[in-house]
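Only a single protein chain was left out; the remaining protein chains are all shown in position.
Just so it is clear, A and B label the chains in written order, and each chain counts residues from 1 on its own.
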Amino acid sequence: MGCVQSFRELCDRQKNTNVRLSLPAVCIVWQTAMIILFGVFIRYNEESDAHWIEHRKAKNISSDIENDFYFRYPSFQDVHVMIFVGFGFLMTFLKRYSFGAVGFNFLIAAFGLQWALLMQGWFHSLDYTDGKIKIGIENLINADFCVAGCLIAYGAVLGKVSPVQLLVLTLFGITLFAVEEYIILNLIHARDAGGSMVIHTFGGYYGLAISWMLYRPNLDQSSRLQGSVYHSDVFAMIGTLFLWMFWPSFNSAITDHGDGQHRAAINTYLALASTVLTTMAVSSLFQKHGKLDMVHIQNSTLAGGVAVGTAAEFMLMPYGSLIVGFCCGIVSTLGYIYLTPFMEKHLKIQDTCGIHNLHAMPGVIGGIVGAITAAAATESVYGPEGLINTFDFVGDFKDMVPTQQGGHQAAGICVAICFGVGGGIIVGCILRLPIWGDPADDNCFDDEPYWELPDDEESIPPVLQYNNHMRNKDVTESNFSMEQN
Amino acid sequence: MGCVQSFRELCDRQKNTNVRLSLPAVCIVWQTAMIILFGVFIRYNEESDAHWIEHRKAKNISSDIENDFYFRYPSFQDVHVMIFVGFGFLMTFLKRYSFGAVGFNFLIAAFGLQWALLMQGWFHSLDYTDGKIKIGIENLINADFCVAGCLIAYGAVLGKVSPVQLLVLTLFGITLFAVEEYIILNLIHARDAGGSMVIHTFGGYYGLAISWMLYRPNLDQSSRLQGSVYHSDVFAMIGTLFLWMFWPSFNSAITDHGDGQHRAAINTYLALASTVLTTMAVSSLFQKHGKLDMVHIQNSTLAGGVAVGTAAEFMLMPYGSLIVGFCCGIVSTLGYIYLTPFMEKHLKIQDTCGIHNLHAMPGVIGGIVGAITAAAATESVYGPEGLINTFDFVGDFKDMVPTQQGGHQAAGICVAICFGVGGGIIVGCILRLPIWGDPADDNCFDDEPYWELPDDEESIPPVLQYNNHMRNKDVTESNFSMEQN
Partner (left out) sequence: MGCVQSFRELCDRQKNTNVRLSLPAVCIVWQTAMIILFGVFIRYNEESDAHWIEHRKAKNISSDIENDFYFRYPSFQDVHVMIFVGFGFLMTFLKRYSFGAVGFNFLIAAFGLQWALLMQGWFHSLDYTDGKIKIGIENLINADFCVAGCLIAYGAVLGKVSPVQLLVLTLFGITLFAVEEYIILNLIHARDAGGSMVIHTFGGYYGLAISWMLYRPNLDQSSRLQGSVYHSDVFAMIGTLFLWMFWPSFNSAITDHGDGQHRAAINTYLALASTVLTTMAVSSLFQKHGKLDMVHIQNSTLAGGVAVGTAAEFMLMPYGSLIVGFCCGIVSTLGYIYLTPFMEKHLKIQDTCGIHNLHAMPGVIGGIVGAITAAAATESVYGPEGLINTFDFVGDFKDMVPTQQGGHQAAGICVAICFGVGGGIIVGCILRLPIWGDPADDNCFDDEPYWELPDDEESIPPVLQYNNHMRNKDVTESNFSMEQN
């Protein structure tokens, strides 16, 4: 590793960020592969196929409104907004990396969701009669979820990697995600409706491990760009708010029809509201002069949504949701104040967006809350049928009891962390190869290497331009008169 | 009152805007109180409880899709966007108060909705068998509505108060709202689906009365900041458009299933379209050179949605909606041109966002339109069952006739105005106490007192920075050569 290190230091001065061949090549090859694999494997399921009308009659379904589309499409669209606008704009806070934030987020997500449909399809939606994956609206939601894991990881390396590295990160990330998800949900039989473990814990540690492998000791050379400007902070609030508002849809998108979706939305709504207040409190309390810090408002206000993800569909109770949100607002904000600087200094983990505070820690908290809530479930609270429905105690698992389920939930957390850390280290190694066109240390957090930038001179208000012009004239004249002197 | 005035003038020079103790204290205490009260009072209702599946079978409901969640969740999410992005970004128009606009809006709303669930729950959703409030999706919508009243009031005092004052404003505002709403909807039996009276009239006058109590005679010291810049006006259009687009959801969110929601959405869609044209017309007509004013486009285009709120669920007829929108565009824009300056000069009411033109006046117009439409209702237009359904002529009110209903509607307007003005004066008095950390006159409309601001120097385009650098050099050199002279 020391060898690679010194080799990289050697390269650093002559770093080539030209991705003119590698980026198009990867995009075209992978997209072509997707077309072929989709041609071989993916078909419509019975609810999106034109045979639906016959299927409906055969199954005696009384109305088209019973099609799963109408149960889930509004939530799907909200999740879709979170992935593209939410994650994208949340990362625009840097003064000169807005194009990269929103543009590469777009690229990762658009590629990732195709690969996720395949990977998750093989595990969950394979029709063994004809060997095809049958997709419907729920698969689209799950693909978006899967992509979320990679976008979280992007947050840790934001501004420090090339688009080609991001595509590699995504390819492996989706693959790992699908395996991890299958183990947690199907083999271990943990429940994780909002993905506290499956999405946030995994995505968080995956990104942190990669960032650790890609540690840049001289990153302070880019410190001039590692901050926000006034308007970039307002842009980031667009991302924050769309994530915050639609999180109830995120946590309820794939829960059970009826009370399951209903309850998950309510719990998430409450947890998030509570988080806002404690985030503001801690942010003000720990700054001199009691001023609020935009970094906390943009990020920590969302921690409650992460932490209530697993338990949102359970009978967490409204006050339980408030308590979860209360704690996460405090933990996440303190994380930004103390933990992120500590991790950068002592653990060599540079976490641009602070995903450890927003996703990794609250994700683990969410897993624990889920385990406790599951273990404490009783038939009197859920009702006999409700208990079976909520925890899916059917088939091979029909003899399980809530306390067992609690143990399985806890096991899920461990799997998510292991996959995140382990996968991140392996992928980080791959990304260290000096072939991906990543930027030099003094080029980080800058759109310039990968984007055609507009010439912003015209954006200076006319008044100032005129002033500049006059001033230049004055100076020139004064020089001129001096020469005459 | 004169005494308080002079005392305040004395304080003004040494104003302390440090909220390091008060803001965290209020946030933590109130959030803790919420957790306790939610623990004691709030439970899931039968549609969000895990017993739903048994309830469904007992009530012979054929499908999960009949759960109220599927009737109202898409509208709820639209309303949620209006509250957080709509109101938040609409207020970002000031050049240096975008953090405060969107951030404090976030804080108020997140706190307010919790308190609203309790207050409205006690009045409307209390289950007398066990003394618990049972909540579902409709309660979340109503909580968002309730918060809207306080956010409207925030518009009047935008930039002139501290976050602690805003939390106090919200605590009392939600309380007053819940009482007023109970009187108007339950005791008086007025109908107000979109809240023209209950939300907009109340919220408008509540904010104006507070602003009157907090009158700042020397506010012109902040005049340099009381305007917009180009990009802040574009940010504000995000707020405008999300409010405008989702207003049909706002007015239809809690109306009757079926034709009620359908009709309310259509009426609101039409009224808003009509308002845009008359707003543009009046804005152009009253400016020299016929130029359009962004203030009008951002605000007055929404007046039609406010004014059609009460009558949206009635058989207002499509042309009726257009007429309401037509008038409100004119009235609201003229209000911005003539009334707002008049009120500031002669009535000592400083209304930062012009909520009198956007909410108070159109709200009263909406109440009147509702009263007329109700009084004019006939069985031939509504059908016998439709009439009973639309106006809820059941139970204690089963003998009411439309003309009576018109009178009740009119009474509702009066109650809303009284609660707004009266409540605002009382709360204004409380907010005048010199303990809340409000900004000095020359610190208004500025994020600086309450927010850590990024250092924006880096945002200057590199070209200009270079120019500046060279120019400084020139100047220095010229000075230097002169000294040599």
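Definition applied: a contact is a pair of C-beta atoms (placed from the backbone, for glycine too) under 8 Å apart; a residue touches a chain by one contact, two chains touch by 3 or more.
Fair warning: this is a prediction, and the values are worked out from it, not measured in the lab.
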item	value
Contact residue for the chain not shown (choose from B:Lys59, B:His289 or B:His346)	B:His289
Touch criterion as defined above, residue of A:Glu47, A:Asp233 or A:Glu313 at the omitted chain	A:Glu47
Selected residue (touches chain absent from view) among B:His80, B:Lys95 or B:Lys134	B:Lys95
Identified contact with the non-displayed chain, of B:Gln261, B:Asn299, B:Thr340 or B:Thr373	B:Gln261
Interface with the undisplayed chain - residues on subunit A	18-21, 23-25, 27-28, 30-32, 34-36, 38-39, 42-44, 47-54, 56, 62-65, 67-70, 73-74, 77, 80-81, 84-85, 88-89, 92, 96, 98-99, 102-103, 106-107, 110-111, 113-114, 135-137, 140, 163, 231, 235, 238, 449-456, 458-459, 461, 463-464, 467, 471, 474-475, 478, 481-482, 485
Absent-chain interface as seen on subunit B, which is shown	62, 65-66, 70-71, 74-75, 78, 95-96, 224-225, 227-234, 237-238, 241-242, 244-246, 248-249, 257-259, 261-263, 265-266, 269-270, 272-274, 276-278, 280-282, 284-285, 287, 289-294, 297, 301, 315, 317-319, 322-323, 326, 381-383, 385-387, 389-390, 455-457, 459-460, 468, 471-472, 475, 478-479, 482, 485
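By our rule, only the chains that are shown with their structure count from here on.
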item	value
Distance between chain centroids, defined by C-alpha means - subunit A, subunit B (Å)	31
